[in-house]
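A single protein chain has been omitted; all remaining protein chains appear in their positions.
Right after this comes chain A.
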Amino acid sequence: MKAGRTLKTLLLACVATVGLTVAGQAAEQDWGSFPGYTLKVKLVGGTQYEKLYTRIPEWEKATGAKVQIVSSENYFDLDREIKQDIASGSVNWCVGSNHTSFAPQYGKFYIDLKPYISEDILSEYVPSAIRNSTVNGQLVQLPRVTDISNIYYNELVYDNPDVKARYKAKFGKDLAPPTTFDEYKQQAIFLSAPPNLYGTAFPGKDEGLTGRFMEILRANGGDMFDAQMNPTFNSKAGVDALQFFVDLYKAKAVPAGTINYTWDDIGQSFAAGTLALDIDWPGFAAFFNNPKTSKIAGHVGLALAPIGEAGKRGGWSGSHSFSVTAACDNKKAAVSFVEFMTDYDSEMMEARAGNLPTRTKVFADVEAEFKQQHNDYMANMFSIWQASLADARTPPLIPEWIDVSNVIWPAIQSAVLGQKTAQQALDDAAAKAKQIVQDQSDN
């Protein structure tokens, strides 16, 4: 009798647990009801971003709303368009693609999402991604993908017995992926055999160049600004960081055209097998290892980013995200949409494509999934890149970041091309950056 009662209690408990789980899932999947409402959105375009948008019909079905994409452009054109919208004061759309580098400049154009999203849900995101999406205490964006760079190396070069022997003879140690920036430079110069093989390449312009410089500067123990927002990137740590680029360029360890290269140019070069080393984003992992797009598929090695003079990593990081405008006429629908676009299923979709997800659980799940598919390369990528997130740091989250970046990268270029010394170039850029920050505080 007692046993029967216990069994009954157990059964009831099981039923209750299953019921609660189902109810929990149902609650998780309740995206609200907005029948007849048309949500206008401005989303970043491009193959790597648009796959996620195939989920939009699911949200439409769940909520009864319609999504109208009023603009789909690359980040820079979208940024330009949004600035024009802010200037004209004519904002009739609700959701926009955003990025941690762009977000601070938009001020109060986007709302703080914290009051709209429960703590439980926010706790499912990677804490550093949420922290980096917060500007002046306001969560102005919900991250969809996080970026941080690590080393890709060409195993055809690194496993070549002749190269290995020559390296050991010259430096007295085995050839292995570099662990410091000095070693990275040394190997890049050693391995370079132009025009068929270069040691490495770096983005030669725009925020890409400023960001890579900032990464090494921070790894060397320096930073962009001090607490009073005085530029400090022209410190010794900064000069050493810039010298890294100058030395690589002078030694012809990078293609001469690297000073004009963007991410795509570098990615194409590495996939073509003309680079031995590349510090790059996670989004390239699948591309590099795909026989249809890469000549070195199956021979791509992965390693953590090098450390600098200060014994740490720079960890330049940022997140692609979604934001909701303050002028939105249905903020609940808009928030529901951005939550949906960054929910577990959306993040799994991003991760399967090789992007770094922003939900903690997805890292473990996608790694397990790749292992199950015997894709150790991608599983390893997620393991390494997740580890590197411990060092993740965004550029300064200040409105004038892009302006400051736009005075730094031409200065770096002028030093790399030998027009100025590293110190002179950085001093000039620091003077301009100081004026930009001063102007911002004056207005």
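In this text, contacts are C-beta pairs under 8 Å (C-beta built on N, C-alpha and C of every residue); 3 or more make two chains touch, one makes a residue touch a chain; residues count from 1.
In the analysis below, contacts and distances are computed from a predicted model.
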Protein that the absent chain corresponds to, by UniProt name, given "Insulinase family protein", "Sulfur compound chelating protein SoxZ", "Sugar ABC transporter permease" or "XdhC/CoxI family protein": "Sugar ABC transporter permease"
Listed residues A:S33, A:N74, A:N136 or A:N260, member touching the removed chain: A:N260
Touch with the omitted chain, as defined above, among A:P194, A:G298 or A:G311: A:P194
Absent-chain contact - pick from A:L277, A:I402 or A:V437: A:I402
On chain A, residues whose C-beta touches the chain left out of the figure: 76, 79-80, 83-84, 86-87, 89, 105-107, 109, 194-195, 204-206, 252, 255-257, 259-260, 268-269, 272, 274, 399, 402-403, 406, 410, 413-414, 416-417, 419, 439, 442-443
